[in-house]
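Written below as structure tokens is the structure these notes are about.
All protein chains of the complex are present and in place, except for one that has been dropped.
Now for chain A:
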Amino acid sequence: MFAYEFMREAFIASTFIAITAGLVGVFVVSRNMSFLSHTLSEIGFAGASFGILIGISPLAGMILFTLISSIAVGSLSTESSRREASISAISSLFIGLGILFLSLSSESSSYATNILFGSIVGISSKEVNQLMILALFVIFVFIIFYKPLSFDSFDHIGARAAGLKTRLLSIAFLVTLALSVSIGAQIVGSLLVFVLLTLPGATAKYLVHSVPKLIMVSVGLSLAGVWLGLYLAFVTNWPVTFFISAFEVIAYFLGLSYKNWKLNH
């Protein structure tokens, strides 16, 4: 499959995306932000449509929308940002907006399908470079904030007690989350990007008990899903997104069963 240029590009881009998603996912889960990452992907859909409407790239539109909303969320208090009813109200609004922007733009509806369901195969090398740079930026932010962010994510009260600037950490995290949603959507689509952002992290939680191991397992599962998905899609011509989500969901339930089995033995 690597004989084809477009498969090589797809492979490189998804590798970087999978690493960031797996990394960010550990903290999405420990900060109880699965729901928020779902909402951000819907906001991202509106952003991508907006990008198409005004003639910037869908990726740029997505980053614009998700960054603004994640910073807005970060400046609210944590409790109110997690109020699920108001969050789902906001996400319906953004889905509606996304549909509006798309219908206002002159582009064909295949664009909508790409945004919603992903379109990694056929990505250009310029786009690959953009994704790589964004992914490296996210990884870089994590390296810088690794210790305090772990403390805050796994023991928020303790971190505040130890005098950490938890508000700043929260905003830094939300920025990386927004970027991860935007780049992840390029491969699995905005409809399912939260699969990559939450399931590997949630599965890891059932298997291992330290922050570095959680990250390793989560990134491993995310990479495995993405690579396997690309390969199977190449062989069968079925959508990549289907294989990735199937893999991550199966891994999740296996992890859950393993944990339950361990509790009873």
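To be clear about the criterion, a contact is a pair of C-beta atoms (placed from the backbone, for glycine too) under 8 Å apart; a residue touches a chain by one contact, two chains touch by 3 or more; residues count from 1.
Definition applied: contacts and distances are computed from a predicted model.
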Listed names "Cobalamin biosynthesis protein", "ATP-binding cassette domain-containing protein", "Protocatechuate 3,4-dioxygenase subunit alpha" or "Enoyl-CoA hydratase", with the criterion being the UniProt name of the chain not displayed: "ATP-binding cassette domain-containing protein"
Per the touch definition above, residue among A:Val211, A:Leu230 or A:Ala251 touching the missing chain: A:Val211
Hidden partner interface residues of chain A, rising order: 30, 146-148, 150-151, 154-163, 204-205, 208-211, 214
